[in-house]
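Here the structure is laid out as structure tokens; the discussion comes afterwards.
Complex shown without one protein chain; remaining protein chains in place.
And now, subunit A:
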Amino acid sequence: MEKFSTHTGIGTPLRVSNVDTDQIIPAVYLKRVTRTGFEDGLFASWRTDPAFVLNVEPFSRGSVLVAGSDFGTGSSREHAVWALMDYGFRVVISSRFGEIFKGNSSKAGLLAATVEQSDVELLWKKIEERPGLELTVDLEAKTVTADDLVVGFTVDDYTRWRLLEGLDDIGLTLRHADAIDAYESTRPAHKPVTI
């Protein structure tokens, strides 16, 4: 995974709450067996509307998505994270995320930054007043800067550390292979097996 420390890019306002992962990428776009190439599926239904924010310059070139509350609810599809990243987003800001989406983001290297709803409103105002305004997201300091506005965000410490260091989860876990072996030796005999 690529290291993430700070990121600066155009802010894209998405004034919609309850954006489920079916909206982020509809199921018909999930059929690829590779990990890349999902950008065309991103918000595919909404992008047929010329007024949708990703069809509006310069928001279409954004890399920091500022979304309404409960972003990424529903299906567990990690393709939603890949589609956002393939399109060019590195950060999504919302006051609350779907749990699985948040976990998936942390694995794939997309920063899901939780910001108070009142601050989301301030960010929307800023980037709509000055379309093309670049936001700077500092993971070390846990802040989002938009011109003279600085708001804090939360992200759990472990995710933050892994993103800052660019660490692979599986590699970290396999350092504890002996603990897994030890646990397995104590599992009750009545536990199910699939074969």
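Couple of notes before you dig in:
The working rule: contacts are C-beta pairs under 8 Å (C-beta built on N, C-alpha and C of every residue); 3 or more make two chains touch, one makes a residue touch a chain; residues count from 1.
Everything that follows uses one rule, which is that contacts and distances are computed from a predicted model.
Of the names listed as "Transketolase family protein", "3-isopropylmalate dehydratase large subunit", "ATP-binding cassette domain-containing protein" or "ABC transporter permease", the one that matches the UniProt record for the absent chain is "3-isopropylmalate dehydratase large subunit". Contact between subunit A and the unshown chain involves residues 16-18, 20, 22-23, 26-28, 30-35, 45, 69-70, 73-79, 81, 96, 98-100, 103-104, 107-108, 156-158, 161, 169-170, 172-174, 176-177, 179-180, 183-184, 187-195.
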